[in-house]
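Of the protein chains in this complex, all but one are displayed in their positions.
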Amino acid sequence: VSTSPLRIAMIGHAFMGAAHSHAWRTVGRVFELDRPIDLRLLCGRDPVATAASAARLGWAEHGTDWRQAVERDDIDVVDICTPVGSHADIAVAALAAGKHVLCEKPLGLDLAAAQRMATAAERAQAAGTLNLLGHNYRRVPALARLRDLVEGGELGTVRHLRIAYLQDWGADAEVPMSWRFRAADGGSGALADLGSHIVDLTHFLTGRRLTTVSALRRTFVTDRPDPDGGPRVPVDVDDAVWWTAELDGGAVASFEVSRVATGRRNGLELEIFGDRGSAAFDLQRLNELDVGGTADAAARRRVLVTEPTDPYLAAWWPPGHVLGWDHTFVHQARDFVAAIADGVPPSPGFADGLAIQQVLTAVGRSADTGRREVVG
Amino acid sequence: VSTSPLRIAMIGHAFMGAAHSHAWRTVGRVFELDRPIDLRLLCGRDPVATAASAARLGWAEHGTDWRQAVERDDIDVVDICTPVGSHADIAVAALAAGKHVLCEKPLGLDLAAAQRMATAAERAQAAGTLNLLGHNYRRVPALARLRDLVEGGELGTVRHLRIAYLQDWGADAEVPMSWRFRAADGGSGALADLGSHIVDLTHFLTGRRLTTVSALRRTFVTDRPDPDGGPRVPVDVDDAVWWTAELDGGAVASFEVSRVATGRRNGLELEIFGDRGSAAFDLQRLNELDVGGTADAAARRRVLVTEPTDPYLAAWWPPGHVLGWDHTFVHQARDFVAAIADGVPPSPGFADGLAIQQVLTAVGRSADTGRREVVG
Amino acid sequence: VSTSPLRIAMIGHAFMGAAHSHAWRTVGRVFELDRPIDLRLLCGRDPVATAASAARLGWAEHGTDWRQAVERDDIDVVDICTPVGSHADIAVAALAAGKHVLCEKPLGLDLAAAQRMATAAERAQAAGTLNLLGHNYRRVPALARLRDLVEGGELGTVRHLRIAYLQDWGADAEVPMSWRFRAADGGSGALADLGSHIVDLTHFLTGRRLTTVSALRRTFVTDRPDPDGGPRVPVDVDDAVWWTAELDGGAVASFEVSRVATGRRNGLELEIFGDRGSAAFDLQRLNELDVGGTADAAARRRVLVTEPTDPYLAAWWPPGHVLGWDHTFVHQARDFVAAIADGVPPSPGFADGLAIQQVLTAVGRSADTGRREVVG
Partner (left out) sequence: VSTSPLRIAMIGHAFMGAAHSHAWRTVGRVFELDRPIDLRLLCGRDPVATAASAARLGWAEHGTDWRQAVERDDIDVVDICTPVGSHADIAVAALAAGKHVLCEKPLGLDLAAAQRMATAAERAQAAGTLNLLGHNYRRVPALARLRDLVEGGELGTVRHLRIAYLQDWGADAEVPMSWRFRAADGGSGALADLGSHIVDLTHFLTGRRLTTVSALRRTFVTDRPDPDGGPRVPVDVDDAVWWTAELDGGAVASFEVSRVATGRRNGLELEIFGDRGSAAFDLQRLNELDVGGTADAAARRRVLVTEPTDPYLAAWWPPGHVLGWDHTFVHQARDFVAAIADGVPPSPGFADGLAIQQVLTAVGRSADTGRREVVG
């Protein structure tokens, strides 16, 4: 077993950069890793802000040139936390340079970018260079356990599920214009931002892919105040999208994403119905799973997922000592480090991200045509 | 004010007949009515069973001939609690005979029957004879209050809502064949049975009609045991249906009905999102409303709807003394009696029932074509 | 089996009178009884109000002389719904006249009254005349089922429990003076009114009696506005009382009652801990039971108590069709009628009521002395 440090270069240092830094700093102190973690290099565009972030977040070096960074000999892993528009260029370059790549979701700005990334990832993987897409919710212990329940047949054959990601920050028409409301920067709005998460979770939890989709979408707030005081600016992305889908194998799923869901700060809610049982989850109570079923039809079991036998929990605290949102990034880092140690590709990879992007593209198409559209 | 009794003839005496009998027996003891209620006549097909039910449920007379019953001079109201297949004939005859008619939902077995009933109702109403469709959930105090919240603008402009009616009794493939699994008797399965309720509630709560629908449906258990021991019998109705809809005025709604939703005994759950607030309801906790909004974005208010100022509550008990499912039928009876006294048509009427049936028909069509279909 | 009607005389026609009338009117229409119920006679002090109530609530006759009423030959059951101060006189006279007596709780105004009633009840019972004390919460299906769980050993040996009855209507110091704040009329305040319920439930659920108590009590609002506009009037009853108790057999229980518990309309909440499991109940969600235990230590089961196998439920509606507060009185009437038919004394009887009063007396004593006091 190598004991040389695993050296990380992180590109980007905003919200996600802080969460990933927390993860890299913490993972080796909680989980048994084969190698220590070295927070080697932080890259950002603004030299002053990047230097301050590096000092604050605990990175040894900092710089502004990501192209140089991804080619340095003393870097093993490139962690991409930049806005989605730059994912493809950075990831392709890093993979070409033989660096393992962790990329924040969604994969790319459009289908072409995602395709390019998946191709590069496939090629690199053949050479032993790994890729991971940052859908951290797979690493919520309750959701990892739910996947195990499904896979282990405890719910029986999955027949239908529903999954919604609801936020409220766009509800007020006076929230000013920003990149998240512009297609050129933020992709397709709630669909790309939130929809990618719930499609990934559907793939993860059921092991099935969406084959057809029927969609509706809406932009409720069609223009927003110019933050610089000019006239109101048109919004060209969606606020909310709904779709139903057929999954391979015969199940049906319904999806809902919204940025205008008043009363929901950050509400990722889902329920899966199998022929023997069902299970529900709510991100705002992320240590819990709510399980029902035919064997005890009048009862629902509210499970506190903090036992040492639950996924990731043995490394943390005794039962009843709950985890939070940021722990999921520590788990993600742990899984990536373990994958690198074992040489086994982790999930979800860029190929999974491409499949998600194909779904989201079909959803957009269906919203336009009013027809059930085939994915891919 | 007349003080002569309001004389009821009820046709049918199974599950719904018991609930309606409870309502007619109770309503005048709880609410101030202008006339006493006379449980005059119970009609059923089997003379022995009907006599036993009349004695048990408190009806003065009993008989087996509904045609004669609806024409008796000493009957003011005909209450139809039979299977849906006979609704149209009974209702049309009763209205023609000048009787006010309360009919259980769904309105008719198919669009033609519903059309026939709506036409008869319109004609009778012109002559002062009233009609009411038995969507009792409009009479849950929490839902009546929710409607007031929406109408009063407390949630702002409604942007989207979701509503699901989930039951589990068909989940097991060994549940035997019955009329509920046969199109000839039960109509379209979960769609007619449960879907009619949630379309009606959408109309009620938002004051808006569905204009287009995009649907999927599934029969997961395609054959079931013959109760008489023969070979398994094919099922020709749906187990579950999903649809998204546009409402006039611009809102979007998503719908879900299922008889195979393991973990849900009788789960009618909905949430409405306006631009200022949202509110959720769950039939299994029918005294509560869960309200969120922009004014207090981090909090949700769980409201116990048992105050004297809440709909229907002043006639019952002090705050905190909760009501149950059967109280909704008492409220329905109260509203019908008040409508008769005032000569004002109650809601939902047969015309509303026809509109629901048009929606369900469009849902079936969309499930077949895979396209967004226009209602009506 | 006799089929002559069971003829009821009810004394009192306010809040409790309405609830009991509802029960007598409904019980024979829902449950299989051996005899029909005859709401024969309603007695009250004010002849006009009593006549109006009798008409409204469905009683055949009405009168103002309870002494005459309890001696009438054509009365089988006397149902006492008057304020507590008159319980003893009415009950003793009715029992002496050979009438079965249902008496609202608490049993008597003081220990002497309770003793007198228990003695009369014991004597009457020897002659086949039955008595029942109206602790209706024993007839909440979820609590009846909880008792069965305890008795059946599902929770193991009970080690400790806590039980609170919390209301808020006295929290505001400007709520005017009334009989509920005067010892001469209302007994000991929250202790008598609410404490009697939770002591009874402890006896019912555990099958054990309290042997010692250690108590504190408080009157937070020491004077209140005179409703007639005079100067503020002193309050001489408690607002809230707390006590811990030892039960025979070794378990420990903690109790809390309050009329100033802001945020609680009518909150009766309890939890029982056995060595194998625990179960919690909340009156505001009275169709549910929340069960935890050692066999599945990380989970709690939220049980919807609406199955046909649950106590009282087979006579009502299908699973998931919830009951309300007033159903408990129907169940109480059903149990009393069945007891009369079978000649088996029902629970809780007046002897149980006396035991409750002994506990409450010891609680008051302990609050005064600051010592652990022995009950009885």
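Per-chain numbering from 1; labels A, B and C assigned in written order.
Methods note: contacts are C-beta pairs under 8 Å (C-beta built on N, C-alpha and C of every residue); 3 or more make two chains touch, one makes a residue touch a chain.
Since the model is a prediction, treat every value here as computed from it, not as a measurement.
A.B. asks: Using the definition of touch stated at the top, determine which of A:244, A:306 or A:358 touches the missing chain.
C.D. replies: A:306
A.B. asks: Tell me which residue among C:105, C:264, C:302 or C:321 touches the hidden chain in the full complex.
C.D. replies: Missing-chain contact among the listed residues: C:264.
A.B. asks: Please identify which residue in B:14, B:299, B:344 or B:374 touches the non-displayed chain.
C.D. replies: Considering all chains, including the one not shown, the answer is B:299.
A.B. asks: So which bits of chain B touch the chain we can't see?
C.D. replies: 291, 296-307, 319
A.B. asks: Pick out the residues on chain C that sit against the missing chain.
C.D. replies: Answer for chain C: residues 155-156, 159-160, 162, 164, 168, 171-173, 212, 214-216, 218, 220, 240, 242-244, 246, 250, 252, 254, 256, 258, 260-265, 273-279, 291-294, 297-298, 300, 370-372 touch the chain left out.
A.B. asks: By the contact definition given up top, give the residues of chain A that touch the hidden chain.
C.D. replies: 15, 19, 21-22, 25-26, 29-30, 56-58, 167, 264-267, 283-287, 304, 306, 316-327
Here is the rule we use: only the chains that are shown with their structure count from here on.
A.B. asks: Considering only which chains touch which, how would you classify the arrangement: line, ring, star, complete or other?
C.D. replies: complete
A.B. asks: Among the chain pairs here, which one is joined by the most contacts?
C.D. replies: By number of C-beta pairs in contact, the leading chain pair is A-B.
A.B. asks: From the Cα centroids, identify the chain that ends up most central relative to all protein Cα atoms.
C.D. replies: B
A.B. asks: Over half of interface residue numbers shared between chain A and chain B means same, under half means different, so which is it?
C.D. replies: same
A.B. asks: Between chain B and chain C, what distance separates the C-alpha centroids? Give it in angstrom.
C.D. replies: About 36 Å, centre to centre.
A.B. asks: For chain C, what residues touch not just one other chain but two or more?
C.D. replies: Within chain C, the residues that touch at least two other chains are 304, 306, 319.
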